[in-house]
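Heads up: the structure comes next, in structure tokens.
A single protein chain has been omitted; all remaining protein chains appear in their positions.
On to chain A.
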Amino acid sequence: MSIVPKETIEVIAQSIGITNLLPEAALMLAPDVEYRVREIMQEAIKCMRHSKRTTLTASDVDGALNLRNVEPIYGFASGGPFRFRKAIGHRDLFYTDDREVDFKDVIEAPLPKAPLDTEIVCHWLAIEGVQPAIPENAPLEVIRAPAENKIHEQKDGPLIDIRLPVKHVLSRELQLYFQKIAELTMSKSNPALFKEALVSLASDSGLHPLVPYFTNFIADEVSRGLNDFLLLFNLMHIVRSLLRNPHIHIEPYLHQLMPSVVTCLVSRKLGNRFADNHWELRDFTANLVALICKRYGTVYTTLQSRLTKTLVNALLDPKKALTQHYGAIQGLAALGHNVVRLLILSNLEPYLRLLEPELVAEKQKNQMKSYEAWRVYGALLRAAGLCIHDRLKIFPPLPSPLPSFIHKGKGKIIKTEPHKRKLSVDSSENRSPQKRLITTDGLQSQDHTSPAPMQVDNPIENDNPPQNSVHPSSSEQASDASESESRKTKGKEAGKGRAITMKAILKQIWKDDLDSGRLLVKLHELYGERILPFIPSTEMSVFL
């Protein structure tokens, strides 16, 4: 019947005091109510059109009621769209959220800011038929080929009827180039030539018109070829080359590119063969991601935050595969020590607790899984270690107590790489005895399996001083250092006014130092001695 149900009519009748409305009468009224409502809406739409709007507002309806000599409905300001809420327990009953406002609150509330006054801004939308690329204008299609368009039009005379949504004219040469690159990427048979192609991609000017096609190509192939490890690797190489090319303006396409890149970082499975070293691909992609963030983070302020959000989500979801966790950790680690400190280290403890059962061989029978867990553990260690290393590095060098320590320290700054490589060689090729050692001995044996790269002196391992005492001493030392530093600068500048700022800086350094001191302690708690190689020797001396 009518879209206004009988019940609505009854409710309306009750609300205006008619309690004994016959159901037949309600039925008769319903179509008329619908008709009137439609009539009013029709008038309201007219008001809307004459207000040169395309969204209907409450004031339009008021205007329509006015036209019909009906009193407008008060109390509906057209400030914003109404929020209708569902009544609980009723499927199709809605109400507007109309909260009671305390009169006192209204009176006591500070005056709202006056709205800005209307103004007119003038700009050139077009100059002799060409839109200038100024911020006031909508972004244009990157390359226009007006000349060719015109030729096209003249050739066909007045017959052109259908215009493609975006006309993008590509020269024959560029088309061939694109085809060739695509072929090379897909065929994977000629690595030497592919390398050449990458060089060309990274250096040739004039490739810009192809960027949308490449981004499209990459997005398509990544989504299609998740099982094809080599293809993915090739694609990521293309991305890197494109990013490196100074003549290419890739920002507008980043949003298209990022999903594919992130996929190659945190996908559950990359490649389908056992021999596919997807770890390497993830590492490579992590660096790529970092490169993108570094270069475009300033232009796209949301880029990094969105990326880290994705990665952290991947990391903190215990349901996700360990490979995904690995990718996420590597991605975050590549973004710098601040990211690591904020996002990984804060979650490190609970995460390691989760990871532990996987690491212990007795609990995790699946060797593959166990291996993956170790990879993740390694990645975490590296991330944390690099982070602490970087943080300690930014502080002014301490007056080193022992030159021999420094000497020793230099050799052992970052040594995880060989260690890791060794691990991967060990485990992926054959179940080596060392590997078995790891799995059986668990945590304890880790150090012994790779003694060479670690180069950590045994005495240090053995006598760990109580952590609590470490903390103040380190900070004290650091503060001494910074004070001496500040004294030095003071001496240099000899400026009176600087003293205040210096003080502020000092405070900051002090605080940072405290933080990093705590961090160090925490990491040591979690990792034991394995964190030590990351700590510069000078700090180490303090630490001990």
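Definition applied: a residue touches a chain if its C-beta (ideal position, glycine included) is under 8 Å from a C-beta of that chain, and two chains touch if they have at least 3 such contacts; residues count from 1.
Quick note on the criterion: contacts and distances are computed from a predicted model.
Chemist: Between "Cell division cycle protein 20 homolog", "4'-phosphopantetheine phosphatase", "Trifunctional enzyme subunit alpha, mitochondrial" or "Transcription initiation factor TFIID subunit 5", which matches the UniProt record of the unshown chain?
Modeler: Matching "Cell division cycle protein 20 homolog", "4'-phosphopantetheine phosphatase", "Trifunctional enzyme subunit alpha, mitochondrial" or "Transcription initiation factor TFIID subunit 5" to the record, the invisible chain is "Transcription initiation factor TFIID subunit 5".
Chemist: For the chain that's not shown, point to the residue among A:His123, A:Arg172 or A:Lys319 touching it.
Modeler: Result: among the candidates, A:His123 touches the missing chain.
Chemist: Going by the touch rule given at the top, which residues of chain A touch the chain that is not shown?
Modeler: Residues of chain A in touch with the missing chain: 1-2, 31-32, 34-35, 37-39, 42, 46-47, 49-54, 57, 59, 63, 66-67, 78, 114-131, 136-138, 158-161, 163.
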